[in-house]
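Every protein chain but one is kept in place in this view of the complex.
By written order: A, B and C. Residues from 1 in each chain.
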């Protein structure tokens, strides 16, 4: 438990190249600014990965060295290769933590793990967002008061089409009148998943200290506490049964054979 | 609530054609025998659908008329078209009930909705299975005693790689010494999902009255009580906000524009 | 399923006698106004019960005839007898629905069933509350739009000290800047529980049509679909075991004896 937490910050990194507004706020990419915020923690070891790299920067080797993966994507969700989504899903089930940020609600990996559409309502008016803490004792909110505010953000509103979270961490109040489940957790296999709403590309949200604090807390919370998930379907031969039994009835499989998939 | 419950029984119907052992037990196909069991209920309207039909028998029109879908598949999971899986998933999220039977644990639709591998251990020894009721007041077990037995079944054993069920309905005791979560429920969107373990193709399980009773109960339990799920991501224009606000900061989207996916 | 739903509306009925402000709004008591709202439904059979009646109006006989119980209490939570709380809890576990209203968050029965403190923050400023629907397909919100507003209400704010709900139905936005999980469900035993926030005694909330609609929908949703819960701890004698076994080792109990409690 004393070893460093190895986090990989994944960024789509498309808006930053295409839109001057975004480029001005995040000249090195949003992923670099998120990584900066994590580097403030002495117990972390941080790397970044982006869509345009081979395997989107998420090779088997990199994922094996990743305790927690953060994910920001938006306009290029469809460009993420299915085989990489398979790979990330497998690692989450094994125990890798996953922090899904803002528009990542529509990423392939988030929808894959949750099984629902993850839709919501939205408005890009730069309105004020106030995030309320639903449980002041939760590790993810340590260092915060009862709420914090972001002066300008995109609005996301309910209904948010997710399965019931294991725990609700934040609910947002928006100036324009909406509310949203802005921080929520799930477990899939041995992996802990945290969705955190803020982070629209046209505002300097990832420079705000409370936002970075939450992401740091979440990375610590999501580090693997379990390991391993089951992706084999082993046959237990009759002679290896815990109780002595013998073959009865018909069978399609030969002893020890792999099952159908 | 007085209208009939419209159930569609889906069967892969491959073993029945390829393996004489199976053909002898289920000469009209396993799906026909399951459908027979459901037809005992006066309040049901039953149809069947199979893999070899156009759209695997699951057209938009059929699904719209289906309140509850039962699913048995095994050796041909990979032959189910992804677009049909998308379609079934969308209907489940909207509220259609889904009863996944036996080897359907590895079907695309089950893994899609649950987000995990759904692996398990297994043995085809025709051993005795005893299914214990975990909650005698649950609608799915009405008409059963504390347990019922199946004289010959395939063994499925823990670990079963699923997310925590909303409710555990049955746990199985196997002659060879294993245990298994044999009946479990989840909700995804507005659809109720029930996994029911028994039903190996080489045994006459779907002729057993307790098994048919459970499936009938489950169809009634899984009928839609909600409706509609959210698969749009509507923009709420500034002038339609519940509270009066005005544009602040930068924006990438034009007013009323659809969001990225 | 065609029989009427028998609902009992429980009211503390203390403020209505002590405070002229409340008496003016609810001259016959808050419970009578809630009962009026339910009587609009032709499929309901409604009775009321109050604190000052013998057994608080909740005798064994009444509870046995009650499918769903609604609960409003505030200043006299401590005057509810523990034996009546035991009785209500037993009926909920058996399958009776329970709708807990507003300040009932601090009732003995709600805390008993949830196991937590159920604390929250509050302000009595008559501010505007807007309740957002978290799942438009859920039976409890049928007939509502994306949200509804109450012009004057007491504010309840997060953190709300509850275990994670099975489903979140409403989140409230308050004029003063807070948010709250205003509609949430849990299952305990076979009983469905719905907490619904609105209903402060100094405002005419229970005259508002959306509020009454939600309570009617909730009563229908909470009607028993299961029955029976286990409050015996039966010994299974050796000779009645499903598998043949014989006594081994020491024992403190005599055969067939009741266990310790």
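In the analysis below, a residue touches a chain if its C-beta (ideal position, glycine included) is under 8 Å from a C-beta of that chain, and two chains touch if they have at least 3 such contacts.
Fair warning: this is a prediction, and the values are worked out from it, not measured in the lab.
Shown as candidates are B:23, B:76, B:134 or B:228; the residue that touches the absent chain is B:134. Per the touch definition above, the residue from B:73, B:126, B:157 or B:224 contacting the chain not shown is B:157. Across the entire complex, the residue among A:40, A:64 or A:225 in touch with the chain not shown is A:225. If you put the missing chain back, the residues of subunit A touching it would be 1-2, 94-95, 130, 135-139, 147, 166-167, 173, 187, 189-190, 221, 225-230, 242. Taking the complete complex into account, residues 130, 132-136, 146, 157-160, 164-168, 171-174, 177-179, 181 of subunit B touch the chain not shown. Although one chain is not drawn, its touching partners on subunit C can still be listed: residues 15, 19, 21-22, 74-75, 77-78, 89, 93, 103, 106, 112-117, 119-127, 152, 155, 157, 159, 161, 163-164, 175-178, 187-189, 201-203, 229-238, 241-243, 245-253, 259-261.
As a convention for this text, only the chains that are shown with their structure count from here on.
Subunit A and subunit B have centres, each the mean of its CA atoms, that are 27 Å apart. Each chain gets a centre from the mean of its Cα atoms; for subunit B and subunit C, those two points are 31 Å apart.
Mean C-alpha position of subunit A lies 35 Å from that of subunit C. Subunit B has residues 187, 189, 229-230, 242 in contact with two or more other chains.
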